[in-house]
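The following block contains the structure, expressed as structure tokens.
Omission of a single protein chain aside, the complex is shown with its protein chains in their original locations.
The chains carry the letters A, B and C, assigned in the order they are written, with residues numbered from 1 in each.
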Amino acid sequence: MRELGGKVSNWGRWGSDDERGTTNLITAERIRAAASLIRTGETFKLGIPLDGDGPQPGGLRINPIRLMSENGQEQVLPGGFKWADDFVFMPLQAGSQYDSLAHVHYDDRLYNGHPGAGVTVKGADKCGIHTQADGIAGRGVLLDIARARGVDWLEAGEAISPEELEAVAAGQGVTVGAGDILLIRTGWRKKFVTDRDAAGFMAGEPGLSLACAGWLRERDVAVVGSDNWAVEVMPGEHPGGAFELHMVLIRDMGMTLAEMLDFEELSAACAVDGRWDFFYAGPPLQFTRGVGSPINPLAIR
Amino acid sequence: MRELGGKVSNWGRWGSDDERGTTNLITAERIRAAASLIRTGETFKLGIPLDGDGPQPGGLRINPIRLMSENGQEQVLPGGFKWADDFVFMPLQAGSQYDSLAHVHYDDRLYNGHPGAGVTVKGADKCGIHTQADGIAGRGVLLDIARARGVDWLEAGEAISPEELEAVAAGQGVTVGAGDILLIRTGWRKKFVTDRDAAGFMAGEPGLSLACAGWLRERDVAVVGSDNWAVEVMPGEHPGGAFELHMVLIRDMGMTLAEMLDFEELSAACAVDGRWDFFYAGPPLQFTRGVGSPINPLAIR
Amino acid sequence: MRELGGKVSNWGRWGSDDERGTTNLITAERIRAAASLIRTGETFKLGIPLDGDGPQPGGLRINPIRLMSENGQEQVLPGGFKWADDFVFMPLQAGSQYDSLAHVHYDDRLYNGHPGAGVTVKGADKCGIHTQADGIAGRGVLLDIARARGVDWLEAGEAISPEELEAVAAGQGVTVGAGDILLIRTGWRKKFVTDRDAAGFMAGEPGLSLACAGWLRERDVAVVGSDNWAVEVMPGEHPGGAFELHMVLIRDMGMTLAEMLDFEELSAACAVDGRWDFFYAGPPLQFTRGVGSPINPLAIR
Partner (left out) sequence: MRELGGKVSNWGRWGSDDERGTTNLITAERIRAAASLIRTGETFKLGIPLDGDGPQPGGLRINPIRLMSENGQEQVLPGGFKWADDFVFMPLQAGSQYDSLAHVHYDDRLYNGHPGAGVTVKGADKCGIHTQADGIAGRGVLLDIARARGVDWLEAGEAISPEELEAVAAGQGVTVGAGDILLIRTGWRKKFVTDRDAAGFMAGEPGLSLACAGWLRERDVAVVGSDNWAVEVMPGEHPGGAFELHMVLIRDMGMTLAEMLDFEELSAACAVDGRWDFFYAGPPLQFTRGVGSPINPLAIR
């Protein structure tokens, strides 16, 4: 893993102070070009609902708990005015979300050599999710692995190889290029919507094999997103390993990951007309020093 | 107010079950057209930072409290893997945010006649913010009132009339049309960034006069956003009144409001080349039955 | 149930404004008398730990989530001073706790006829847990049903009858009298500590039968506490019924319930010397308008 990490590393590529990594690849020019992918104006939400029925089984992460502070009861205001407010308590990693580049590290270093010790009880002093606030938008490409395999979903532990990414892209007639936001449909979201088994959703997942890191690096993909919860296959390929692709992608390559997305409607629409690229607009919330952010990206075709 | 409300009402316009109101005006065709406003690919974040230094003085609303649940301490994992997670506790109305159409009501009715009693301790059974999840994106227009007046910011209590909206639009050489996301810069955000006085920020504000409701209705604006916290002028024009424009816009017209945005960088860029419209992408998070959502919209020029 | 409720009702007994119910039975005189039960000075905590390993399986209630806001990191203070602070997010009903008299109601009435509509999104306008703040302390009596039956724990669904309460008291050589805080050991806590099965803990429980309401009323017990989560047997005795003893005890009799306590150490000590009464000191936190409070009562022998 460390060897692969060294090979695909982007440390220093955008300066020694850089905290944004591969989203630097989403240049203004590429955004401008991506605008031409908006042809019908149809929008697709890629986030999942934030409520008590989400995929968190409890433990380290819980589903969002939203509680009303006002609903009009006990209010006596001019004009009969009634207002409602609500609070939420939630992990920033509870549902559809970005992993900031401070989310994981090893050997005491974050992406670009920033010290691991900078992730304190106060949050990330470097690479916090707020550094991505002016994005993330650009060309999105959906690779529908489950559809290509002819299954509702891949099973937990089933790995997706670089060759399969290549083949599915070819089959769909789409290319994956520099600065793209690449979305991988494994069907894992469909499985959850079908069986509503949160513990099963989190117990493992189909996903990218470690070797995909090289493939993503060669193409200079900017962001990779998936409908599972960790992008990579779980259990991983190496017994005794843990989140190896996370470490290589986030810490070595500086790649922002998007997790727990929902591609069901988008995939159906793409399949109809065979057009698998679109404009993607998925700005994170600006949690200062946050290690992640909930999101609801839009795909606009 | 009730008379004006009746005149500008959109109840029934999109069917008796409609929960989305004026965002129905953002048609696919209009989104497609708005894509052509992306000319340079430059992006501008319109959200404010979510942290303890925000504009909430405490009381009914507080600034977001983000706390780390993991930062790597005490973790012993294969490969030296370290990970970090965080939780947030916040009002959904703490910073840059949308008011859902369930946020206010009067005479026991929400927008479109939905019962006010449906806003319970569990949230909004109708008009929750999740109903806007497939948006909000389209043509954005910024009217920079403070710049037109030649001031850093308007003072609290200074009202903006329909005539001024008209004049500023004309001065900027921009038109406001159907389905637009209209952004109003009062400078109130700049004041907060300058003096960091949260209590002052919330004690009052410059903003739209009640008469603007008619102007917005005539043009069929889809969403109105501002850099203050309630869009409308505070204290209001009618002694003894409270949030009258909220009631007319949200409850009678069915208009989603965007509040506490930051237009400082966008305004500066627009002023350079005199182009005041752009592509706006500001999807809310999908809080099921939520009466609002924090946002970080992007303006893309 | 309504018939039984009417028979054991304490409505009006302590005035039409009363919000405290049977804790009125804990008179100063009885507290004074209970002080003589402190003979060795040994203390026993009856609360359970508040952390992520508690008995909540998630869903409507979760285990407490305690997060550090400061631990000394990033602090540079005179004298090398370092300080630590923490926040908690938790249901007031997550662990060892009192049900306030506003916790349940039926037919639109709380205890003593207070309107059910007074329990709003803001909390309980009557019978909130804060009204019990000057207590709860006095004579405690432990009835160890599991020990009397010679089992580690009773099984879910096993009901405890008034006759069994009577017999166990007699066997232990203790009487239950007016103003007592009566503690019932079913072994359900021991089961949880043994198997750590939160879902199983909450799926049902052994507990008091509905008929115990009359027995408690005749003796004028002030508070009843248990090591299960709802005092009463679950599933209940009447198919299609729900929390019937809750309704009779809390709403009709005005009795404060204590739930999810731990009697393991106390029971062992009582068994050694055959003394089953003691001084009980279990003040609730003063959550204004709260419908419950976490507690850690002390038994002092």
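Criterion: a contact is a pair of C-beta atoms (placed from the backbone, for glycine too) under 8 Å apart; a residue touches a chain by one contact, two chains touch by 3 or more.
The shown structure was predicted, so the numbers you read here are calculated from the model rather than taken from an experiment.
*Asks:* Have a look at C:A146, C:I160 or C:M247 and name the one touching the chain we're not showing.
*Replies:* C:M247
*Asks:* Among B:R109, B:K122, B:R149 or B:R275, which residue is in contact with the omitted chain in the full complex?
*Replies:* B:K122
*Asks:* With respect to the chain omitted from the figure, which of C:V8, C:A146, C:L183 or C:V291 is a touching residue?
*Replies:* Considering the complete complex, C:V291 is the one touching the chain left out.
*Asks:* So which bits of chain B touch the chain we can't see?
*Replies:* Considering the whole complex, chain B reaches the absent chain at 52, 57-59, 62-63, 65, 68-71, 73-74, 89, 120-122.
*Asks:* Since one chain isn't shown, list which residues of chain A touch it in the complete complex.
*Replies:* Considering the whole complex, chain A reaches the absent chain at 65, 67-69, 87, 89, 120-121.
*Asks:* Using the document's contact rule, name the residues of chain C that touch the chain not shown here.
*Replies:* 1, 27-33, 35-36, 38-45, 47-51, 53, 60-61, 64, 66, 68-72, 77-93, 102-107, 116, 119-124, 130, 133-135, 137, 240-244, 246-247, 279, 281-292, 294-298, 300
Throughout what follows, only the chains that are shown with their structure count from here on.
*Asks:* Starting from the Cα centroid of chain A, hunt down the chain whose centroid lies farthest away.
*Replies:* For chain A, the chain whose C-alpha mean is farthest off is C.
*Asks:* Any idea how many Å lie between the Cα centroids of chain B and chain C?
*Replies:* So the centre of chain B lies 47 Å away from the centre of chain C.
*Asks:* Take the average of all CA coordinates in chain A, do the same for chain C, and state the distance between these two points in whole angstrom.
*Replies:* Spacing between the chain centres: roughly 45 Å.
*Asks:* Which positions in chain B are in touch with at least two other chains?
*Replies:* Each of 68-69, 87, 89, 120-121 in chain B touches at least two other chains.
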